[in-house]
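Missing here: one protein chain of the complex. Every other protein chain is in place.
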Amino acid sequence: MNLLSRSSLKRLLAALLLAGVVTLMTGAPGGYGVPAYTGLHGSFLERVSYFGLFRTQRWFLFLTLGIIAWLVSTYYQRHSLTIRRRLEPVMAIPTQVMQRRTNRWVLIGLVVIVTIFIPKLVHQQFWMYLIVEQIGVWILLALGLNVVVGFAGLLDLGFAAFYAIGAYATAWFTGVLPTPAPFNHPIPTLWCIPIGVGLAMVFGIILGIPTLRLRGDYLAIVTLGFALIIDDFVGTQSGLTGGGEGSLTVPKFAVHVGPVHYTWGISPTPYYYLCFLFVVIFLIAFTALEYSRVGRAWVAIREDEVAAESIGINPLKYKVMAFAVGAASGGFGGVLTAGLIGNINPTLFQYQVSVNVLILVIFGGMGSIWGVAIGAIIVQFVTSYLDNYQPWGYQLNDLYMYIGALLIIMMIFRPAGILPSRRRQREIQSFEVDHEGHLDEVLTGDEP
Amino acid sequence: MGFAHFWLSGFDQIRTGFWAYFAVGLENGSLYAMIAVGYTLVYGVLGLINFAHGEVFMCGGFAAVFLTHGILGDRVANGWESVFLILAGIAIAGSVSALVATGVEQVAYRPLRRRNAPKLAYLISAIGASYFLQTLAGKEFGYGQNIFPAQVFPAGQTMFFIGKTPIHTIQVVCLVVGTAMFVAADRIVRSTRLGRGIRAVAQDSETSALMGVNIDRTITLTFIIGGSLAGAAGFLYALQNGIVQSSGTELGIYAFTAAVLGGIGNLRGAALGGLLIGLFGSFSVPFAFEGNISWTEIYTFIILVLVLIVRPTGILGEKSGRTA
Partner (left out) sequence: MSEDLLIDVQQVTLRFGGVVSLRDVSLAMRRGEILAVIGPNGAGKTSLFNSITGVYQPQEGSITFASSKAPPLSVIGKKTHRIAQAGVSRTFQASRLFSALTVFENVKIGAEDHRGIGVAGALVKGPRTRRGEHTSDKVAASMLRFVGLLDESNTVASQLSYGARRRLEIARALATDPEVILLDEPAAGTNPSEKLELTTLIRRVRDERDVSVLLIEHDMKLVMALAERIYVLNFGSMIAEGTPEEIRANPAVIDAYLGSSTEETSA
């Protein structure tokens, strides 16, 4: 094990840089009326006690960890084949388990039973609210974005905008914004579902048709710009949207059909079941979509657009369709959020929210409906925990830093997500095999 | 206020204050052009939009804050000291940004290039890098807090007058530095060996690899050129406007629009597009409706969408014969 070889020293440098970055990431924040360098200063020089054993400056700890990481990675490099061979079966377990039909049904059954009884198991209202608002709604958002990113292979960074459109449409039509409701006639919140969904879809189609004709990355930047503008708009047009305060009084959902009268009140449990119902509907609907002619056409387009066209598929039409379905789901999530929380304000719809939804899709596995649902639960649970308890110097605003890092890590190490979709995995593998060796072997002389 | 009246008064403001708007337009345009160069060069060699490029620019701005405060403290510089500080600032902010740009390339792009990942993976990883840098800067320097460098020359200093319109030093500096750096970048790409490498990779990376071009090094150098221009732009931008973690995304979209307008992949197009977007943004200011929303942002966005509809290849871009 040659620690002084070129590649090993490179790795040492990388480990030290990484240690520095982590020191910064976990350190004290700077800013707000203090000299600009306090953040850096605090991150590196702050003295902390470790389990009461010893006290040292922060940088020292991370330097040590960096060196340990380097030693471990050198060891791993040496034994990587053995380790990988041993790890492979473990890593493949989730996929294997899910591939067995009986296992899948048993698992689904268990999940359904547990989910039904969660309100009985979770006694704190706080956690119930969290489950509904931070997990339930976000599963729906993630499933919707998954159609765009996972099925059609388009990067949509404007999801927050459609989410906002749905929510503000609800507030507008129920008459709780400073602007009067259309025709001065407020309508019940539940009726806003088709309106919010439809409106978001229309915006999606208007934005999608010119952009989707072009290369994929244009869509990403145009949707990002759109989200920025909507974010700006709802925050500053106080005459129309209530500005920074938004609206606090969106009416609750209520059903009045014939003899049935029911209003969702203060308790989170009824909302929980409402969300649960919608998640089940989304799961069934999108699974049907994936294995329909539309789903197959999406696979064809994202894999090879020219070949797809040659068998009569119009790529633009299917891309707009996927984009519209995504936008509609975003709008749906918006209506639901407005009706659940009752108060909406611009912080819920910052343009960064799009990336928050994106990480749920990427982490779970693009194109894998179950993966996305499970990924959304895990990621949202962790982030809500971090936001509410703020352990280990975590700050509220740090969220997108970790999300950004996680996006890169996922792309490097597990691009198909934790529970890969079978189609996606095959595709990524065959893509990489097809292209293997014709460019990069020429490029990289010094790879081991 | 009637709608017609609104437009008329807008035109009136432009008529009376033409040179002031023009100067601001050129100032911003130079900055956009410098950032757009990075988008266009990376697009050339890698065939993708470097989403983290706005953050590369932002790092240059923060470098400006540290450098100027470190040297000047709270003093205001003047005379030759100003000249020295501007040159040093460009050099150091440019280097910091070039470093960040190569870092982004090494971490977010290179591992994917090694295994020829699909394009979507690059985009996602670039978005990740962008958010990571942006939020980290927010954490270290104050989230949403606009911080200013020390004054390299007195703020609002006027250099000369056109008619009755004062032209500020910063405006002249932006235009001069922008032009000089753009010309330098253009020369490098057009007439050096490295530049030939960049153009070869942009045309056909496989063939150029076979012809002995070191692709890894070419790509790194591309990021360095783009990064140093963006860093210099960040320095100049911060002198005038201060810097905040979200500046990168905002200016990034302007500069990207500029690159697309000029014809993405075309270096001179980036400069042209940058100036046009700068002027356009400046002259659209009188046409802001009520509210403190950024109408320039909205107008620029509309321009972007219109360009994509009408002529996605941009002004100087070649119209290709293929539809796919």
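Descriptive notes on the structure:
Labels A and B are assigned to the chains in the order they are written; within every chain, residues are numbered from 1.
Methods note: a contact is a pair of C-beta atoms (placed from the backbone, for glycine too) under 8 Å apart; a residue touches a chain by one contact, two chains touch by 3 or more.
Fair warning: this is a prediction, and the values are worked out from it, not measured in the lab.
Among A:K10, A:R85, A:H256 or A:R426, the one in contact with the hidden chain is A:R426. Touching the missing chain, out of A:A69, A:I193 or A:V299, is residue A:V299.
The missing chain lies against chain A, touching residues 285, 288-289, 292-297, 299-300, 303-304, 306-315, 321, 325, 423-424, 426-427, 429-431, 433-434.
Quick note on the criterion: only the chains that are shown with their structure count from here on.
Residues 21, 24-25, 29-32, 35-37, 39-40, 43, 149, 153, 155, 157, 207, 210-211, 213-214, 216-218, 220-222, 224-226, 228-229, 232-233, 236-239, 305-306, 309, 352, 355, 358, 362, 366, 395, 397-401, 403-408, 410-412, 415, 427-428, 431-432, 435-436, 438-440, 442-444, 447 of chain A are the ones that touch chain B when the two sit in their complex. Within the complex formed with chain A, the residues of chain B that make contact are 48-49, 51, 62, 65-66, 69, 107-108, 111-125, 127-136, 138-143, 145, 147, 205-206, 209-210, 214-216, 249-250, 253, 256, 260, 291-294, 297-298, 301, 304-305, 308-309, 312, 324.
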